[in-house]
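Here the complex is missing a single protein chain, while all its other protein chains stay put.
And then subunit A:
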Amino acid sequence: MAEVKKLNVPEKITDDKLIDLYKQMWQIRFFDEKVDEFFAKGMIHGTTHLAVGQEASAAGVCALLDVEDKITSTHRGHGHCIAKGATADRMMAELFGRTTGYCKGKGGSMHIADVDMGNLGANGIVAGGIPLAVGSALTAQMKKKDYVTVCFFGDGASNEGSFHEAVNLASIWKLPVIFVCENNQYGMSGPVTEMVNVENIATRSEAYGIPGVVADGNDIVEMMNVTDEAVQRARNGEGPTLIEAKTYRWKGHSKSDAKKYRTREEEKEWRQKDPIKRFKEVLVEAGLLTEEKAEEIRLEVKKEIEDAVKFAEESPMPTADDLLTDVYA
């Protein structure tokens, strides 16, 4: 094996963790690609939003979090879920509407949550989770707990009033929350260049007196480094940070999207910036991974996702008796 080069990553991130993260990025990609396939075949009903191409921000941000730390997620949330420790089998079971799913088949793609693992839930309402994250951070502050809350949202959500209200609240109360805007260039069909009149959404932080950082959302190493700084600020009681991860969703907005609002050339350009491929190159270059090992990992994950599908397919459906349970605590 070649000499191992020290990568410029946060102290907390060990070499083993780097390999885990590489694997996790494939888990996110293969999970969503499998879901895409099932929707195309009409095997799952409802709708879904895929984060293929955005794996680095979910994996990179959550790499810095512990189990006690919390996240809130979005409609495009499968990746966040996996990165925060959810397993593919129970997630797939949820999409199949089975009782073994994270929400017993009652939530579906847009509402996967795993409160015990600190995942306070995906959200079908654009920006809906942002005030929730602030509330979670308020609990940490009031109960003097050490956890931080990461709030994922998209470029589209940064135009919602609740984004502005929530960031202001977090700022005046110096709450331990990290706002992560995954700017994937489109809010459904609306290009960010037409919907936002600033070059970087991160600059919106200035209006609320908190730091704003622009990061390459397709570079997991950079995502880990900016997150590390924001997490430390939060844990030290210095308040929130707004991180903007510039990225791109390879697939359409949801399952039915002819992608008329963007060009195939643009899609091709972004595919060149494949976050998984880039990370592999970094790891190989550093001597932490070989091409052979990388391929082994990829195939291993592929099998894992097939197993998850099998688990989902074999799991029981809810019955009519389940309809009215869990409406109230």
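What we mean here is this: contacts are C-beta pairs under 8 Å (C-beta built on N, C-alpha and C of every residue); 3 or more make two chains touch, one makes a residue touch a chain; residues count from 1.
To be clear about the criterion, contacts and distances are computed from a predicted model.
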{"item": "Identity of the absent chain, which is to be given by its UniProt protein name, from \"Pyruvate dehydrogenase E1 component beta subunit\", \"Polysulfide reductase NrfD\", \"Heme ABC transporter ATP-binding protein CcmA\" or \"Cytochrome d ubiquinol oxidase subunit II\"", "value": "\"Pyruvate dehydrogenase E1 component beta subunit\""}
{"item": "Options A:V67, A:I172 or A:A207, residue touching the unrepresented chain", "value": "A:I172"}
{"item": "Sole contact to the chain not displayed, among A:G53, A:G77, A:P131 or A:G187", "value": "A:P131"}
{"item": "Omitted-chain contact residue, chosen from A:M43, A:V67 or A:V115", "value": "A:V115"}
{"item": "Hidden partner chain, residues of subunit A it touches", "value": "70, 72, 101-107, 111, 113-116, 120-121, 123-125, 128, 130-140, 142-143, 161-162, 165-166, 168-169, 172, 325-329"}
